[in-house]
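Here is the structure we will look at, set down as structure tokens.
Removed from the display is one protein chain of the complex; every other protein chain stays in position.
Here the chain labels run A, B and C in written order, and each chain numbers its own residues starting at 1.
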Amino acid sequence: MNVIAPVDQRSRQAGKRQEDADAPSPAAGDSPGSRYRRVRARTEALAAPLSAEDQCIQSMPDASPAKWHRAHTTWFFETFLLVPSRPGYRRFDPAFAYLFNSYYEAAGPRHARQRRGMVTRPSAEEVAGYRAHVDAAMLPLAEAATGGVAALVELGLQHEEQHQELLLTDILHALSQNPVWPAYDPGWCEPAAAPGATGWLDGPGGLVEIGHGGDGFHFDNESPRHVTFLHPYRIADRLVRNADWLAFVEDGGYRRPTLWMSDGWALCQAEGWQAPLYWERRDGEWLEFTLAGLRALDPAAPARHLSWYEADAYARWAGRRLPTEAEWEAAAALPGFLEAEGHVWQWTGSAYRPYPGFRPWAGAVGEYNGKFMIGQMVLRGGSVATPPGHARASYRNFFDPGKRWQFAGLRLAEDAA
Amino acid sequence: MNVIAPVDQRSRQAGKRQEDADAPSPAAGDSPGSRYRRVRARTEALAAPLSAEDQCIQSMPDASPAKWHRAHTTWFFETFLLVPSRPGYRRFDPAFAYLFNSYYEAAGPRHARQRRGMVTRPSAEEVAGYRAHVDAAMLPLAEAATGGVAALVELGLQHEEQHQELLLTDILHALSQNPVWPAYDPGWCEPAAAPGATGWLDGPGGLVEIGHGGDGFHFDNESPRHVTFLHPYRIADRLVRNADWLAFVEDGGYRRPTLWMSDGWALCQAEGWQAPLYWERRDGEWLEFTLAGLRALDPAAPARHLSWYEADAYARWAGRRLPTEAEWEAAAALPGFLEAEGHVWQWTGSAYRPYPGFRPWAGAVGEYNGKFMIGQMVLRGGSVATPPGHARASYRNFFDPGKRWQFAGLRLAEDAA
Amino acid sequence: MNVIAPVDQRSRQAGKRQEDADAPSPAAGDSPGSRYRRVRARTEALAAPLSAEDQCIQSMPDASPAKWHRAHTTWFFETFLLVPSRPGYRRFDPAFAYLFNSYYEAAGPRHARQRRGMVTRPSAEEVAGYRAHVDAAMLPLAEAATGGVAALVELGLQHEEQHQELLLTDILHALSQNPVWPAYDPGWCEPAAAPGATGWLDGPGGLVEIGHGGDGFHFDNESPRHVTFLHPYRIADRLVRNADWLAFVEDGGYRRPTLWMSDGWALCQAEGWQAPLYWERRDGEWLEFTLAGLRALDPAAPARHLSWYEADAYARWAGRRLPTEAEWEAAAALPGFLEAEGHVWQWTGSAYRPYPGFRPWAGAVGEYNGKFMIGQMVLRGGSVATPPGHARASYRNFFDPGKRWQFAGLRLAEDAA
Partner (left out) sequence: MNVIAPVDQRSRQAGKRQEDADAPSPAAGDSPGSRYRRVRARTEALAAPLSAEDQCIQSMPDASPAKWHRAHTTWFFETFLLVPSRPGYRRFDPAFAYLFNSYYEAAGPRHARQRRGMVTRPSAEEVAGYRAHVDAAMLPLAEAATGGVAALVELGLQHEEQHQELLLTDILHALSQNPVWPAYDPGWCEPAAAPGATGWLDGPGGLVEIGHGGDGFHFDNESPRHVTFLHPYRIADRLVRNADWLAFVEDGGYRRPTLWMSDGWALCQAEGWQAPLYWERRDGEWLEFTLAGLRALDPAAPARHLSWYEADAYARWAGRRLPTEAEWEAAAALPGFLEAEGHVWQWTGSAYRPYPGFRPWAGAVGEYNGKFMIGQMVLRGGSVATPPGHARASYRNFFDPGKRWQFAGLRLAEDAA
């Protein structure tokens, strides 16, 4: 069963900065070296609209400074490729091994996550120097790499693409903390959503295969491809819209405990939720803070910046439920399955746990995914902030059910009669 | 497929106070009235060794005072049966509706959970009066009940049995906070574990049915019975022992982050875990605080008072994994599957989420299980604190993965070659 | 200069339980043994209206259970008198040295203050046994004591009187946590306040002496008697009334930041203060929770259960200020100075710091007062909860400026023109 979703090409063009507009797909005959250069350059392009100050701050422990993302992705290449595989390589600065390790216990001690915003030095400019130093050493290695080394280079690039998305996600949060609501990029444009009304697709039932089974790159958490059993279900052909969400808000969705999971209701009350994270009401009108700044809320756009708790409560209010990740993945191959990616990550009803037969990668990169497989819910698809070509139908994203700063929304499902 | 596990009869006799020793099984021709009386009397018998002070305190927000358990279970009958179904019934005290509601939003506002230990009045004795008042009104109702009312009476009794287990679990924690380590009942005796070495069973693979499908009482979260697909696996015939756990401790199990989930390691460090919750080291010997007081650790007994994080880390250290709840339930019917219940609840690798097609009960009791189906892991089996006859193979217990005060242990599993 | 305030005898009769009504003053020819018996018996009489459960709970870290007060005061005699001075004395229970030490570092490790409510055992009854055991050994010692031992006995009794006040103060808070508002003693009666309107007294200026200088018992913090210089001032002859406070409330006193100290305003907002601690508004009427239960607010009674921040804000609103402790003590000797004690402790504008030349007592009891001389404000006078004859004009009480559960109110002062 083919679960590789056809990508909505229209959405590819929008919601991206200019350098992405004519980006060739990674499979299009890209040489390893040019792919390396392209991914690395895209990170710098995403950081370009940001001042040194913008790049330095950390707005909450969950988020990281843009400068840190730029440095940490570089540390990844230095630590897992240059130091072990390139004899004679000298670290740009030995202190960076401590400053820019994220969570790899096997790679030694590291700066506390919640103190990343205290690192004013190295400066944004010095980090550019770090990137150039590592790139100079990496390029020949990337171009000549085969086997395990080539796989690690690709992992490094996939890792960097993930941080590109986080960079955008985190900077939106950081800028939202400023009472003057500065824009990341006033020219940022959002992808258009599918026109018309929601349709419902019959999901495939019985035994299906999910997980990644082909040759291309995939993360360890997507494998092994395996059989699972699906009960008959139906799934919406598109995402829930802001207009839909507004109806939920106006119907008291944020004030009715019986719509909510117990933990979700407690969090909703503790944090005073009354609407999605970046909605702002002024003079009776709803606005949304976006990468382009504060804008009028677009009722036709997919709702986003929702916690799992909100998505779940909405689905209950709507008399529906969230799809499981297997349902989502199986349905993503159906004709008519719209907005699979390019808008928002889509919360599922599945807890993030290992697939049957899961084995983490060997070595330090074995900490990449496995140790987070508890307490989180799976999201599928891909968002406007996801680099083009990065995600796929078997891709498993995951976050804590109470977090709202991701570009996350939902698609409804229901049991078949 | 029959998943009703044969109960280990030997363990039934042990680990219980005298009043349980010759308790007839609930199916043994018990009249509704005598069953009502028996369950209600058992609660009072469990509370009997406790002083008024013991019954009043709340040792942490997760736990409740013994007196509160006695009153809340009574409130349940009063609120969901007497008030709606018994014309002319007068509440014992209108304030109790506020004091002893646990979490039923539909039943009105309630005393804050973490302040339950502040309720010195009503006294333990007045709660006995409350119980007698409600019992006097309930008995004729229970004896004559049919249909939905009879089902609610049975739910009330099952609910009370759950609180009997919590009463023991919570009081063990409460007494553990006292530096003089007082015993709940010096005569409390633990069930003997199966002798000999661990054997491994081949679990049933392919399509299996799990969930409750028969006529007997079951909670909404156990249904519907449904098909699921199991990959080949093997499962231990018994629980992990204290001697096994000691080897984990001595091998640095609590000091090696790579054995742990990321969140688990953070909690292990924050709370300084070095052994299971009630282990205490004195003069080079390990003791365990039990309902009988502080005792020498029994190496042959099943390890318990473990968080899911510890169980998961242990399994990784042992080169194995936790079974999923479907694997556990399917294997529970196999010959040779020992210690299914009567010792400890058994952590599984499954997050607590609704079964396909799950529908919560209608009305206020619909809040019973459904709203907790997030952020928790499933435990299967039943513990020494579980009332005899209460649990069954389809029973789904659930707790936060970081909690340790339950009688929780583990059984190992692995993928078949 | 004589600063021993004449005690308002009328207030002595009220606000006390029966056993105080005809209590002889401690100076009235009381033998050491009869004084010992009387003070110890009064503690038990104060605890008598409380159930075992009432005596066990701790409603906040600042408060202690009634049972703990009974045991700790007993521990004091055991530790500082019986063990060192009575050869052959055997501790009632060695564990009590750990359980009932409050804060004496020199007396060894102790149970954590905020866990005092977890000590269900020993029971209230066993504590009565502990008290009897210690009393039996203490009585001959008290009767025969001279010199340093006699001084320590008296210190133990003064210490116990302080805990008598705390017992009442803490139990009022504990009972206030119960949504059914149970009364400590429905027959408790409050002292009558002085009739008529507030008058103003001219305080003595220039060089005055304050501090305790006579032979009678006094705490180390009251000495040495010393010279200080007072600028001309005026002081109210009586306490601020509930009716006055109501005017402050109704004038927006709790909503106007410019009336408040910065820290006080932050706390007022964080804790949502809108009136004194135990005021409760129902159906448009103000009630007050008292030791006699919930009662209509008496406009003529002195306002109480105020933090220093509230007292200070009120004084600013009234165009006045709090008196310093030296001003208070010097004025207490003036004719017409009413309500010096018997109603509420009176906040002053003075931080609690050592007097010039202060020396803590030698030995373990040196920790009695000195180590708390930072971060607290001085209160003068004595309250309805203070044992008759315990306080005097030189007495220095002290609390954190944000605490509200004490019987604390205020008297106004102002600079003389």
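Just so it is clear, a residue touches a chain if its C-beta (ideal position, glycine included) is under 8 Å from a C-beta of that chain, and two chains touch if they have at least 3 such contacts.
All values reported here derive from a predicted model rather than from experimental measurement.
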Fill in: Contact with the hidden chain (one of A:A124, A:A194 or A:L338)
A:A124
Fill in: Identified contact with the non-displayed chain, of C:A41, C:A106 or C:A132
C:A106
Worksheet item: Of A:R90, A:R115 or A:R359, which sits in contact with the chain we cannot see?
Response: A:R115
Response to the item:
Residue positions on chain C contacting the omitted chain are 103, 105-106, 207, 226-229, 231, 257-258, 260-265, 308-309, 312, 349-351, 353-354, 356-357, 367, 371-375, 377, 401, 415
Worksheet, complete the sentence: Had the left-out chain been drawn, it would touch chain A at residues 51-57, 59, 67, 95, 98-99, 111, 115, 117-121, 123-124, 174-175, 177-180, 182
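Criterion: only the chains that are shown with their structure count from here on.
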Worksheet, complete the sentence: So, in whole Å, the Cα centroid of chain A is separated from that of chain C by 60
Fill in: Cα-centroid distance, chain B relative to chain C, in whole angstrom
47
Worksheet item: Rounded to the nearest whole Å, what is the centre-to-centre distance of chain A and chain B, using the mean of the C-alpha atoms as each centre?
Response: 38
